[in-house]
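Please read the structure below before turning to the comments.
Missing here is one protein chain; the remaining ones are kept as they sit in the complex.
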Amino acid sequence: MPSHPVRFSPSGRSTLVAEGSSILRAAELASEPVRAECGGRGACGRCLVSILEGQVPEYRVLRRESGFPHVLACLTPVHGPLTVQPLVEAQLPKLASSDRYIGTEALLAWAAWPLALAPLVECHEPEDLGVALDIGTTTLRLLLIRLADGVIVGEAGAYNPQISKGADVISRIVAAEKGGLGELASAIRRAVVSMIAEAAAGGPVPQRIRGYVVAGNVTMIHLLLAADPSGIRRVPSEPRSLAFSPVHAADLGWPGRAGAPVYTVPGAGGWVGGDILAGAVRAGFSRAAETALYVDLGTNGEIVFGNADFALACACSAGPAFEGGGIRCGMRADRGAVDGAAIDGQTGAMEISVIGGGRVRGLCGSGLIALADALFRAGWIDRGGRLTARVPGNRRVEGKWGAAIALSVDQRVALWERDLASLIRAKAAIFAGIRSLVDSLGLGGPSIERAYVSGNFGRYLNLPAAVGIGLLPDIPLGRYGYIDNGSLEGAALSLLSSEFFSEIARYLTRVTYVDLSELPGYMGEFVGASFLPHTSPDLLRMG
Amino acid sequence: MPLTGLQVFKLLPNTNCRKCGYPTCLTFAMKLAAGKESLEKCPDASPEAREALGAASAPPIQGVTIGRGERAVTVGEETVFFRHEKTFVRRPGLFQTFDPAGVSAAERDARLDHWHGIRVERAGETFQVDGIAVVESPGTPQPTVDAAVAAAQRGFPMAILAATLPGAIAVAERIKEHRPLLVPPAGANPEGYAGLAARLGIPLVVGAPDLASLADAAREAAREGVKNILLEPPGADPRSLHHSLTAIRRGALDRIHPGLGHPVFLRVGTGEIEKAVLGITKFASLLALADGGGETWLPLWVLRQNIYTDPQKPLQMDPGLYAIGEPNDTSPLLVTSNFSLTYFIVSTEAEATGMACHLAVVDAEGLSVLTAWSAGKFSGDRVAKALRQMKAAERVSHRTVIIPGYVPVISGELEDALGDGWRVLVGPQEASDIAPFFRDVWGPLARDLRAEP
Partner (left out) sequence: MSLGLKPKKWAGALREVTLGAGSRWPLTVGGGNGLPLHTFEAVFPHRPALALEITDVDPARWVESVRQPWEGVLGMPAEAARRAVEEFGADLLMIHLMGAHPDRGNRSPEQAAADVGAVLEAVNVPLIVKGPGAGQKQNAVLACVAENCRGEGLALHSATNEDYKTLAAVAVAYGHVLVAESPIDVNIAKQLNILLSDTNVDLNRVLTDPLTGGLGYGLEYTYSVMERIRLAALGGDAMLNCPIICLVGDEAWKAKEARVQSDQEPLWGSQRQRGIHWEVATAMTLIEAGAEVLVLRHPEALAKVRQQLDSWFGETPGGTSCR
């Protein structure tokens, strides 16, 4: 079977693909990030690309711009050489490689109780390094840490290449069941190798790596280790294992000293993985007398509630809204993302704040939350999230999907009623999960004495807005703490302290997983929370 | 008041040893608090725990069994005032009142056989006449004795609607092994009847003109050795009856008086279906109905089925291919979930269209279509598997299946899973749109299908 070269512009990445493969497949092979939320089924319309050179079947052409045909990458077969440019819709913005972590002394910065430096992996030389890795469903983050003093010396981020097989965990499990397990595993392993190179920034890093600690949700760990994940989505969930034994870095194709191990943080249940546990222990759950809440505002919406004596955990599929997914003009928290707004009640003027200043390119998760709160307070949207008559004419846009509020001068970036509906659904799932979880202990149960929020918001989560729209419980704001990436930080602490790592393993025996779909009250709570801020606002007060 | 999950958890050892079969003490505690587990499973529970949990869990309303063997009826052990607080637990028994006066033995036997053979199926439940309540004509117990024996021999649980004490004795003595319910005449002095019931070890109905006397009389009867008691509430008119029924349930749950902690008995005369409706909705546990006839019994059976469904466990239909009207191999094939309400709504609307069709009911664990789909229980794979199991392909010559309009997303997966040229048509979202759908979408399609060679 012949193959054809496909080149991507402007990145320059290229690959050969077999005749008849889709352009999306070529992108996967070339590691060219192309958005494919539906996993390549032609349903989400995101993987739009422009064909700069070469031929594609006419029936796949959606439109032409400047003479170049636009097609959906997932549906368009390659029959000859092509040069392809992913359009704005298909692009995943560059992850902010912020150098946010470099120089941090992890133990000092993140440990909730005094932790002595006692690395989990062997270290002899002063320049020996360890890798802490967070494998998120959407993003990957890596830290290079000097084992002698626990200082972070390198970092990198990337999109999880498995996104092309689907935005969510279930699609990837399905892809694995259909024979894609090997490829999913290699894709992630390769991505980690690239991140190490990036973090190393040209230095002699690889030979110095002594070991890895990886935290991720149960499905991500299964896929990394090429373990069959199909049992995870059965009811009841039956993962191959919740605590895999360490493997050799070399088996995964990862650099390191001979025999460098890869540890994975164990999970508590099919839907509550090592990433959440690492974050909860990092937040101090295992040692706390006070009852605390831990909420991960990512796609899987994991929640933990408890203290040193007990912990309840659940996962509520909130969907990708908090990461800008499924939102018409959604994007990640990066340059050009709207992350806030202020509306003058008198004049009706709206001021938009944009990350990095400059041109408005889209709306990120925290922007969505902040905007929804501001709009609601100004009376521009009603409790169901629909636009009211108060929206000034120059801000109001009508399209075939309904009404929207323009965010950019040219009105190309706008917040649609459907986006607000997605946000309300997502926040209702989370809040209903929180209430159901806490209520499952019985009425008059413990209140929330501390709360930790984790998620890919960067520095930009507007907590009062999150409470204002009824996403998070209405407790004194001083009780809230923000953890940038609990999974990554927990992985780093595990790397630097074997005591911490054992503590995770011990704590997980105290974690009780609650299946929300089996709680009779959950659906009622969900409907109740599908309102701004809530159908019965007194239910928001939980502390 | 029952303990909360957290309160129970504090009584447990908190070792997470898993001997109870659960991963953590907290999981077990939550099951205990929900009444879904028994403390027996924890070998390390402290005596304090046993005591605290024992006291909290003794039922406020006695459980009473009438009759013996397969058809014995057990009632009582209710724990809530509103069904939505948890559920009503034991379906009330519906007994057929039978007055043998003036009825020949042959006629009597014919009627008893008829009642014995009644079976009506609905939503996975079989309705039948739960028992016979024989009426004593004052002073002539023999026909009653004979009728009681005839009914008891057929296996019916029995109630004796006595008119006199000697009559009661005559009948009760004869059928005592069948554990019949002894019902004194309304307004009678319970004394004497209590002694009889205690002596024979059979359950007794206690009545009184007002609630306070009723509670006292029940307590008295218990002191006399009657172990199983039902209460007949005072109240000749709907309002007074409603008051009594409510007060008894409330009083029992709040443990105001031990004499109130018993199931309730009602006798319903002819043309009094409203009294039976009140009884079934408001806590009666055993009703003796004077009317025969499906026009009275069917509504009451279904009302009982509705009110006593566990709100947390929706009724499920048996999965399978149901015929709406008289479908043939060109009739449309629809798919839906086995949540009984969904099934009823869809089948009713489908019937109303006048067009016969096949309705494939898929096991979605009793969830509605959308809920089932989001829980992964109404996927294309699952529907395909169900259709194969019910051999849908053998009942239709076309290869088109119509799915509910709320789950268009499964069409691709379903087509893949079915293979064999099957095509999925996305139907209406609302059942009430099935008629226009048949007319505007299926109609033309069916004509085309017939036109194909």
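Residue numbering begins at 1 within each chain, and the chains themselves are lettered A and B in the order written.
Rule of thumb we're sticking to: a residue touches a chain if its C-beta (ideal position, glycine included) is under 8 Å from a C-beta of that chain, and two chains touch if they have at least 3 such contacts.
What you see is a predicted model; the values in this text were computed from it and never measured.
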Chain not shown: contacting residue from B:Val103, B:Ile118, B:Leu165 or B:Leu370: B:Ile118
Among B:Ala33, B:Leu278 or B:Leu333, the residue in touch with the chain that has been omitted: B:Leu278
Which residue of B:Leu53, B:Val73 or B:Ala215 touches the chain not shown here: B:Ala215
Identified contact with the non-displayed chain, of B:Glu351, B:Glu365 or B:Asp381: B:Glu351
Given B:Asp237, B:Glu326, B:Glu394 or B:Asp420, the one touching the chain that is not displayed: B:Asp237
Contact footprint on subunit B, counting only the chain that is left out: 82-84, 118, 120, 122, 211-212, 215, 237-239, 242-243, 246-247, 250-251, 254, 256-257, 260, 273-274, 277-278, 281-282, 293-300, 302-303, 305-307, 309, 311, 341, 344-345, 348, 351-352, 432, 435-436
Those residues of subunit A which, in the complete complex, touch the missing chain: 382-384, 524, 527-528, 530-531, 535-536
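Here is the rule we go by: only the chains that are shown with their structure count from here on.
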Gap in Å, rounded to a whole number, between the CA centres of subunit B and subunit A: 47
Touch list for subunit A against partner subunit B, complex: 41, 170, 233, 235, 309-310, 312, 440-446, 509-513, 517, 520, 523
Contacting residues of subunit B [partner subunit A, same complex]: 3-7, 9, 14, 16, 23-27, 30, 33, 311-312, 371, 375-377, 412
